[in-house]
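Heads up, one of the protein chains got dropped from this complex, but the rest are sitting where they should.
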């Protein structure tokens, strides 16, 4: 996969957009490698009967690291859905935290293993996902942004969603409200051309989701989500716009879903061989690897080092998590409402 | 109201669009007069404590007669909402039928007085409205059109809706599906700039609802809904497109709501005097009257005759309906589900 | 103390809470210059500004979804659904999402939000302005459901609702808005969520009810007291989730007879649950079947005035049921 691209001659004249450095790109690529290794492991754990279900981020990695680089995890907010494994890692979650979700282990940090993987909320970064119900996060993200605007905070809210979610009424209502009130939110669509098995042309009569932005008086940008730099630029522009009080943007990142929808799915039922073949060329890992190598940011030995490191991290995390027990049964009974004695409060 | 316009010199060179004749226009105008007289009476009956609630069609009359003229009541289908009094009359319902809804009388033909006025279904023309829940008719209309397409019928479905309904998720989902499947439906928005008291700029960040058509791969047309001919042309084009198998259209008719939202409302709470004054110039009755007179289609005596006829019709209907009893109490218990003995069936 | 109507109690509570806590804001259709279709926020946009009194587009799912997002991010939204009949598009965000935020994040996020829902019939509202919609909410873990019947309770419970750190569905019966008057002072009292209230003492029959039916039941109780000397104890549930089983069972243990009166249709409803509580935990106290007065199993409720009147459980029908139960 990497042999041919590593032959490309080095071109050091890469013009990086504001805020992006060779170091940041390299570190993002490292996270992409980690995400891929973890993703593969999770799939394996499912096949071994250890993980009940998994949705994979394979194909979405460049888009997701670009998103995080374009934002500020110390103050921004991220409403993810199940496919943002790479983004969560890039935001500083650990492979152990992520794996203990898939294996539903004690101490699972997002939801105490009450929820599917990648659902719940994180204590260190403001990343959360309340449910599996596709599209619900869009109005919620708008409300989060509304609160920030009301409180004069300079946070930006990123609402991840898929092409499937774009058909939901909630998507329309959310974008409309954000447009009216010029809210600091970025609607970030990872368009992988499929909602499970339903191809784009059965989901919508238009080619581009971003083109719908005009219905909501906001800018829309469509970008190649396998291009880490172009993605960064588009998202950065949107984030800057939001942060400077100029409202929402709809960004559409065109990516490929390299694996079936989840471990429960078999995409050969509904994807043609041609389609499957075509998508393989759009794997963002070799594409980014080639890009970085071409510009002298990455060399072969660093690349091998990263990949070895990623494997090691994932091995360690697997050992660690597999040794953990399931959450104590009794814990399931608590926390439906605030406990009478204290508990959380805004006050 | 009519004196100044009757002075306008006659211009017989009016170029009427296909399908529209002087006779049709005259008869449409006559229905507008009837609708207006009935509308005024209904408001009075409410003020007398006889009609529980009424929404008025005043201001929407030209748009609604144009819509009916552009369609074919013998085969088309009309999903109305509460503001289509003029359209229902134009479709051949009688003032008596309409009044017995407002007064909830025995024999009320749309819903047996179970529902608010203009809700239920009509036995002679395929006009119906299942609920007061704004926006629900849009997916239903799409389903109706889908059935026609499946059965290879040449019916067109007209889905009336207001600017308020355009914000509902159902509006997005309906138009999207119609776009995908190229269904024979016309989305007919009577945009009167208010959803009860909420003005357009608090409902949406864009100027035109029709502009959203591009999100659904369908044409959008915006037209002055006080201009009966322009409205007819726009709708006719949409109906023809639907009937010839070329799919849906979104037509936006700009109209004014001349009265408060319903008899329960007081629009001086939220409309400026300037806004109220401005709207008075956009009353479609004098506008249409002037147009027809200008082109020699209507003369003063015919106009007086129409208006006198309308008053008489409404008086007769009022007498007739007021003499009717309320529906028998026992009837409320039947018809929730098909009665075991026979009842309706597709078979 | 001055009397006020129930809608006044709601409005004054909203006003004083908005003054007290700048994190509270309101959103809903027509709540701005129009003051809400029931005038619950009359004059509010003038006092608190457009940022805290947000006129929304006609889109209920987003009203709740946006309120939810704001709630988990430090605000205390009070959302208005204009009529209960229009809450259905918002169910996904309310029952599916808001109810489960605290549990699903293991307390990482929580949603202090109040959803005000004018509901109920007897107002010539026909099939789509008369519905009772409490069943699903009362069934859902993670929600609190309040249905006050008096200005006092409306005030004390709306305060508790707004100050709660979890979602509350606050049901206001439209017919009671201007019909019911009572004391509801401006001092800072609250009523506890989850506690029923004995609105009339009696030793012969326990009548459990809520909302408008409390008032019909109080009338019925006077009727049977005068005509037959039957003394009815009336338990006003006030909160439909959680239901106060203790107060219900206490009352039934004194009377031995239970009648549940409800405006909503009976099948799989709040009256079913109250009956089930008694049948399980109060069984040995019972001298007679647990009876219910529910309207007929047809869509609530016809627009026709005679049919609407027939639909509602009237004081007379309730009185008859009390008499029948007392005789068993």
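Lettered A, B and C in written order, each chain numbered from 1.
Basically, contacts are C-beta pairs under 8 Å (C-beta built on N, C-alpha and C of every residue); 3 or more make two chains touch, one makes a residue touch a chain.
No experiment lies behind these values; they were computed from the predicted model shown.
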item: Displayed chains contacting the withheld chain; value: A, B, C
item: Sole contact to the chain not displayed, among B:42, B:57, B:85 or B:110; value: B:110
item: Contacting the left-out chain in the complete assembly, out of C:17, C:30, C:85 or C:244; value: C:85
item: Residue, one of B:59, B:95 or B:139, that touches the chain absent here; value: B:139
item: Residue among B:31, B:46, B:67 or B:176 that touches the chain left out of view; value: B:176
item: Residues of chain C in contact with the chain not shown; value: 61, 85, 88-89, 91-92, 95-96, 99-100, 103-104, 127-128, 135-136, 138-139, 141-142, 240-243, 265-273, 275-276, 278-281, 283-284, 286, 288-292, 297-299
item: Chain A residues that touch the omitted chain in the full complex; value: 52-53, 104, 111-116, 119, 131-135, 164-165, 167-170, 195-198, 202-204, 264-265, 269-270, 326-327, 329, 331-333, 336
item: Interface with the undisplayed chain - residues on chain B; value: 77, 110-112, 114-115, 119-123, 128, 130-131, 133, 136, 138-148, 150-151, 169-170, 173-174, 176-177, 180, 335-338, 343-346
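Assume only the chains that are shown with their structure count from here on.
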item: Chain whose mean Cα position lies farthest from chain C; value: A
item: Whole-Å separation of chain centres (CA-atom averages), chain B against chain C; value: 37
item: Between chain A and chain C, centroid-to-centroid distance (C-alpha), Å; value: 42
item: Multi-partner residues of chain A (at least 2 other chains); value: 169-170, 173, 176, 180
item: Shared-contact residues (touching 2 or more other chains) in chain C; value: 56-57, 59, 61-62, 89
